[in-house]
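I have a structure here, written as C-alpha cells, and I will follow up with some questions on it.
Omission of a single protein chain aside, the complex is shown with its protein chains in their original locations.
Showing chain A:
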Amino acid sequence: MKKQISTSGLGLIGCLFGLPAVVILLLAIGRHWYVPYLLPQRWDWLAIFKFWQQDSTLWPAVKASLSLGLGTVGLTLLIAYPMAIALVKYQTALKGILNVLIYAPLIIPGIALTTSLDLTFIQLHLTGTWLGVVVVQTLFCLPYAIKLLVDNLAIYQVDYEAVAQNLGASRWQSFWQITLPLSRDGLIGAVTMTLIVAMSQYLTTLLIGDGNYLTLAINMFPLIQGGRYQAAACYGVVFMATLLIPLGLFEWVLKRKVRRLAHHEL
C-alpha cells in the first residue's frame, strides 16, 4: 500500500514537471480558454501556421535565434573540446586556476557580468555585431560544455588513444577513430546544453546585440509583459521546434557516423 502511494506520488510530481509543456501547447492551439473552463472550449489546429502568416516578426526571430545559437555552438565546441581533452589527459598544476576561470562565469551574477561585458564591448566595437553576441553567449555556455565533456571523457580509465598510437595509428587517426567516437555522448550533451542556454538568453542578447538581433526569447518578453499569452505560447511552440530539430539532426548524424566507424572496424 505504501509503495503504491509513493509510486503515484512520484507520477504526480512528474505531471507537475510536464505541465509547462502541455499548458504552452494548449494555449497556442486552444481558443475560448476563459474562466471557469479548465480546458480550451475550441481548438484551432492551424493556429501556429496562422500566427506564422500574421506575425511578420516570427520568421526573422527564428533566423536570428538559429544563427546566434549555431554560431555559439560552433565557437563553444572549438574552445571546450580541446580544453576538456587537455583537462582529462594531462595532470597539471594549473588545474586549480583553470577550474576557477572555467566556473567563474557561472558564479558571478549574470546581471553584473552582462552589464560589465556590455561596457567593455562598446569600446571593443563588438556591441551590435553577430560576433559580439556569440562571444558573450559562448562565455556563458563554456562551463556547461566543458563540464559535460570532461565528465564523459573521464569515464574511460584506459588511454585508448595512446594504445592506438602505440599500434601505429597517426595522431589524426587516433583522434578521428578513437577519441571522437568515445566522446559521442559528451558531445551530444554539450551541444544540447549550449544551444538551450544560448537560445534562452534574453538580457545579454538584447544588450550586446543592441536590438539588432531580435531572437525568439527577446520577442516573447514583451508579449508576456503585455498579457498576450496566446501569442507568447505560439512563440513558445516555435521556440521548441527551432531548438529540437537541429538537436535531433545533430544526434542522428553523430550516431550514424559512430555506427559506421564501429562497422568499419569490425
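The rule is short, and it goes like this: contacts are C-beta pairs under 8 Å (C-beta built on N, C-alpha and C of every residue); 3 or more make two chains touch, one makes a residue touch a chain; residues count from 1.
The rule we apply is simple: contacts and distances are computed from a predicted model.
One chain of the assembly is not displayed; among "aminomethyltransferase", "Cyclic pyranopterin monophosphate synthase 1", "Anti-sigma regulatory factor" or "Polyamine transport system, permease", its UniProt protein name is "Polyamine transport system, permease".
Touching the missing chain, out of A:Pro60, A:Pro82 or A:Gly248, is residue A:Pro82.
Interface note for the absent chain: among A:Gln41, A:Thr92 or A:Asn166, the touching residue is A:Thr92.
For the chain left out of this panel, the touching residue among A:Ile29, A:Val150 or A:Met199 is A:Met199. On the side of chain A, touch with the chain left out of the figure occurs at residues 3, 6-21, 23-24, 27, 35-38, 78-80, 82-83, 85-86, 90, 92, 94, 98, 101-102, 104-120, 123, 135-136, 138-139, 142, 146, 196, 199-200, 202-203, 217, 220-221, 224-225, 229, 232-233, 236, 239-240, 243.
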